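Note that one protein chain is taken out, while the other chains of the complex remain in position.
Naming follows writing order (A, B, C and D), and every chain is counted from residue 1.
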Amino acid sequence: MTFQAVWKRFKRRKTSLIALFILLFIFAVALVGPFFTKYEPTEMALKNKYAPVSLDNPLGTDQLGRDTLTRLIYGSRVSLSIAFAGVLSGCFVGVLLGVLAGYFGSWVDSLISRLIDVLLAFPGLLLAIAIVAILGNGVLNTMIAVAIFCVPSMARIVRGIVISLKNQEFVQACQVMGASTGRILFRHVLTNAMSMIIVTVTLDLGSSILTASALSFLGLGVMPPNPEWGAMLNAGKEVMRSYPLGVLAPGLAITIVVISFSLVGDGLRDALDPRLKNLKIGESQ
Amino acid sequence: MKPILKVENLTTSFQGEEGRVTAVRNLSFELHKGETLAVVGESGCGKSVTALSILNLIPNPPGKIDNGCIWFEDRDLTRLRKRDMRKVRGNQIAMIFQEPMTSLNPVFTVGRQVMDSLIIHQNMTKKKAHAAAVSLLTSVGIPEPELTVDRYPHQLSGGMRQRAMIAMALACRPDILIADEPTTALDVTIQAQILNLLRNLHDEMNMSILLITHDMGVVAQLADHVLVMYAGEAVEYRKSKELFKSPHHPYTEGLLKSIPSLTEDHLVLYNIPGSVPPIHAEIEGCRFADRCSYAQPYCREHKPELEGDRESKVRCHFALNVT
Amino acid sequence: QAEDATYRDTIVFGQSSEQNSFDPAVNSSNNVVLPNVYTSLIAIDENNQLIPGLATEWSVAEDQVTWTFKLREGVKFHSGKAFDADDCVATFTRLMDTSLGLRQSSNYVWIEEVYAEDPLTFVLVSKEPYGAVEGTMSHKSAGIVNAELVESAGTELGTTPETIDGTGPYKVVEINPGDNVKFEAFDDYYGGAPLTKYIEFLLIPDQAARAIAIETGQIDIVTGLAPDDVERMNTDDGDGVEIVMNESNGIHLFQFNVASTNADSAMSKPEVRQAISYAINRDEICEALYSPLGELPARSLLSPSVIGYVDMGVIEQDYDKAKELLAQAGYADGLDISIMTTAIYNKGVEMAEIIVEQLKGAGINATLEVVERAVFIESLEGLTPEEYNEKYGWDMFIMGAGGDIDAHQSTYRVFHTADTGTNENNYGFYSNADVDKLLEDAAANVDPESRVEMYKEAMQILIYDDPIGVTMNQRNNVYGLSENVENFLLNAGNTIDWKVLQIRED
Amino acid sequence: MLKYALKRILQTIPMLIVLSMVVFGMVRLIPGDPVKIMMGIDVASDSYEIEKERLGLNGTIVEQYVRWVERLFDGDMGTSIFTKKPVLQEIGNRFKPTLILAVGGTVLSSIIGIMFGLLAAIRHNRFTDHFLMVTSLIFVSTPSFFSALILILIFSLQLRWLPSIGLGSWKAAILPIVTLGLTAVGSLTRTTRSSMLDVVHQDYIRTARARGVPERTIVFRDAFRNALIPVLTSIGLRFGSLLAGATLVETVFSISGLGRFLVDGVGNRDYPVVQGTVLVMAISFVLVNLIVDLLYSAVDPRIKYS
Partner (left out) sequence: MNPLLEVKQLKVHFPVRLKSQFRPAYVRAVDGIDFTIYKGETFGLVGESGCGKTTTGKAIVKLVEPSAGRIFYDGKDIARPMKRAERKELARNVQFIFQDPFSSLDPRLTVGKIVEEPLIIHGLGDAEERRKTVAKLLTDVGLSADRAQSFPHEFSGGQRQRIGVARALALNPSLIVCDEPVSALDVSVQAQILNLMKTLQDSYNLSYLFISHNLAVVKHLCDRIAVMYLGKIVELAGKQSLFEKPSHPYAEALLAAIPLPDPEALMHDEPLEGDMPSPIKPPPGCPFHTRCKYAFARCRIDEPQLLPLDGDADHLVACHLCHPDTGTIHKIKK
């Protein structure tokens, strides 16, 4: 399917389109925003703490007089890079495992499926906490936790798709032609699974932002003064009565980004493959 | 004699990705008491849509009956209130479907589904309905009906399921039975069983059957009259015996000739060249003209009407074998 | 108060952390609970004065090592057993036995022997003259436990209500770890029956949750409030909450890792440490972070309420001097250091964040590492300088200092050169021969006046000449009370006298 | 049926074995000496060997695992470094609140989610549908720790209707359960809706219509029962995420449950606690899914017999 065709279908869902624009805007801000901010994320003006919303401080300042907008912008870099790096690497592994299990079946499948089952026996956040318990805090470890968190559901979805594709007659036709396994996997199986993979990645991005921020909210993931959104929310909670924006800004930022990823994911699902409309995507969050 | 069911100018369409698609156009036919009318035609020509339109079961959206009347007992079914329509369904007009695998609700016992109509339409008590269900299952030839009544659909074979479907449809002794490809999903040996059953039941209960199929063999076995459809339109309506002997419409002729025969040997099968026009294509002249070996330039410009007497109608400018 | 006021039978405390044990020899949490369950020979009143506890009078003999305590008559344990000198012997014998691995044992190594002269006379002999005997005897770890229980409960002592048996005004009736502890008034308390029947301690780890809980009346007394909440509760009246605060006996401090090998062992040079100290604006920090709590820059490493305290003044920020000192030490071009902090101290993270900003003015570029509680504690568990530098390598780290009534307890262990060479007690590997000498002499001296002089001299070195760290704020004990609470008596050691505490019905 | 149940129960055993291996291996993945890790930091050198023996960390890894499992069966999960108490006892003290939260949240979200999903499916593509889908999307996308704070600000602080801490009374349970439940409403709404829409297009629904069954009966009897099957799976999975999500809610509402115990355990590097809690949570999740599986057979006769 051509890009144009997908885009045409995607455009039809207005909510997804708006969500896409919101995400693009946030990406743009995360990318170039830091070049335009007036302040450093850690820059303090102790005299100017709890400044109200103003032109100088569009979202006010926190208890140390740091500009909340600046921190939010820097925070989007942290949150988004954790999500992207984590989800992409996790999904890569997940796809790999899913393809291996689905395509080769027999003991490979049993082995991988058991692994997936066990990983799935740990509810998402529990898994992330356990990983951070092993690895310790920090941005990198949070990414790893997010990555591992994405592996089992992706692997399971891909395994399912691959198994159903494997039984599709066009894949069998390739086998009859004597095509190599690699060719079948890459040219036929993966390309046909791709739309589902893209959709899953999109939805995973949303849920991993939730997970990562939950970790740092618990004081287990990214630590201050790193302006990750969950950590900001955690820090802002103490002074939320004096400075509600300290909680509202990161909280809403997380919510909006997660909603947007969901909507874009839904839109992509409809646009990429109308047949998948009613397919149940691996449960997330 | 007044027909029991009279369809007039039925037009049903669906909202598709690229605009509205008319699945059935201007279809008219009559079904008489005790008669079996077969509707035949290629896949997608609108047979099922016709059947569903009669019972007002067209999924809306995307589908809609745009035009036409369906007269049943002096009432126009298309204009009936929902509640009244419900009283017709399953009670006076019943329907069986093609896929016996998916047409039964997997989570309820067969008996319960058979009892359903009895409880709804005849206000039977559960106990009475249960007994009635057993006798219905017996009458459609299901072995061990007392046990089967409490079985779930997945525990039955395809043939048995289709029998159960028939039992369900016959529960209220309907005036009309609509059978949408009742044997297509079945093996020939099972098909033979079901055809046999349908014929016996028909003789016994003297109901009218609207039989939808694309298998001319089935038509020949069961039907009194045949309505041939092509691309959403009726192209020919005849007595079955006559139609097989001397088809009037070139499409009907092609259809009959392209069936490989068990009794004769042909080196090459006759075939209708080309394929059915895309359903959304608006065609000015005859919709079959592109595939018709008898077609004249005139056919492509002028739309033929379904013409003829009560017993025999054809939609062709140059109808064959017409004396 | 009005005569006809009626009082509730339960008072609920909201706490930020749990008591880690109900065994006085193990407990290292705050002083809020234990002194109300166990009483010591000597007590401390709300004015931080030593007053008779289980001992009615005490004296030291000519030899300066033999202390005799006359015990109170008719005192009963919660279990009903009568208190006598044997209980004291059992309590201290247990503390002196280092093989039991009890956390507080290290505070009792100076004792030579203890014995009961008669049932109401308890004698304690120290190895050498020891200046902090009274302070130690008033410490919560010196709470007297039931001798019979010591026998029967063994290591289980203090784990369940049945194994907690003291002479204090309240007995423990229920422990729900991680959640709450319930206390019931002990009517046979020697100081008279307490006024409120039940006291409940609720664990609410989250600061904001505690503030909301007191404001919505779900709890009656709360500690560990955020400065912001205190400010609001103080100004915004009609919210039903009152703020009570007093000076505690602790301070905040950023201590140096003197053994750091970072930047040619810069931290080993007193000039560098002095420079850092001068680069910091303590007033600004206290103003920004602690003003609602009434906390001001500390004027010593000890608190005013500690025996042995002398006002040493506050170092003012002076970037010029700091730069000059740095230049002297050879860091005219600037210096990179790393700072560790943790959130377990109130505003500890913010404080470090400000310090990082302030140090920039002196050309010191600090990187901040915020660690969890466990890492913080782990880093202080008896590492050698090599181990420490390899694993953590911090040049400066947050620390709390003080907490006890006598200067000796707050200084010797942490400022004296460590025999072990590890940071088990002397967290920053500090070592100064003069300080060592002064602390040793002060410890062996029982004359209060000359002790004070020695501690003053030591403080001069520790703060100004060869700094052990940067003193920050003098901490206050801050409580939020429902306005219905009466008779809230609090001392510097953060001990509340529960037996008179009451709360009016609304 | 019994046979199926038995088989299903037996099937979880290998699962539990692998699970226990993973949890057992967890501590071994942490860099450093497992004895020191399991003991906390202060282990005197003379008691090292004794401790090693006591912790069952002597011998080969297989021996260690076997011993660990044996001890598990004796109810011995080790001793907390921090509280010095047996981990199992500590977990026992904290299990109830978490269970109340997770079960309460599951029940609440199931009721709301199924209601929303049904309604959205019935009013497919109309305003109610869009409205409910957006609402449930907001529910899933709002971090529970954020919504918890907002609910506290409104209902505890502003309106003074409900307590903001603990789980002492039924009133106190409302806010935490609602916070937790809302996170699961979204996915259950979605599952119910899409499953309903799926079922509504099935042939047997058309058959029921053709029989003249009233629309209401079709929705609530014929369709719903079939649609319930994927919804049940989803509820089982949700229970797991609520179990873990309780951690956040417990933190905000100062509830002493398993989740907070785990987080404190991580913060304190109290690995016996972390190990025990993770194991108990994962096993609970597996068991709940087992129950859900067995429930299926009540709803879906295909499982019972085939």
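List of remarks:
Definition applied: a residue touches a chain if its C-beta (ideal position, glycine included) is under 8 Å from a C-beta of that chain, and two chains touch if they have at least 3 such contacts.
All figures in this text were calculated on a predicted structure; none of them were measured in a lab.
For the chain missing from the display, the contacting residue among B:119, B:205, B:220 or B:283 is B:220, taking the whole complex into account. Note that of B:70, B:149, B:164 or B:255, the residue touching the chain absent from this view is B:255. From the options B:9, B:135 or B:196, the residue with contact to the chain not on display is B:196. Summarising the interface, chain B meets the missing chain with residues 42-43, 157-160, 187-193, 195-196, 214-221, 223, 240-241, 244, 254-256, 258-263, 265-266, 268-273, 275-276. With the whole complex as reference, residues 1, 168-170, 172-180, 183, 188, 191-192 of chain A touch the missing chain.
Keep this in mind: only the chains that are shown with their structure count from here on.
With centres defined as mean CA coordinates, chain C is found 45 Å away from chain A. Chain A and chain D have Cα centroids lying 22 Å from one another. Residue positions 219-220, 237, 240 of chain A each touch two or more of the other chains. The residues of chain C that reach two or more other chains are 206, 208, 372, listed in rising order. Of all residues in chain D, only 41-42, 44, 82-83, 85, 90, 93-94, 149, 152, 156-157, 160, 163-166, 251-254, 256, 260-261, 264, 267-270 touch chain C in the complex they form. Remark: chain C residues 14, 20, 101, 159, 176-180, 202-206, 208-209, 212-213, 215-216, 218-219, 372-375, 377-378, 381-382 touch chain D in the complex. Interface residues of chain A, counted against chain C in their complex, comprise 42-44, 46, 49, 63-64, 137, 219-220, 223-225, 235, 237-242.
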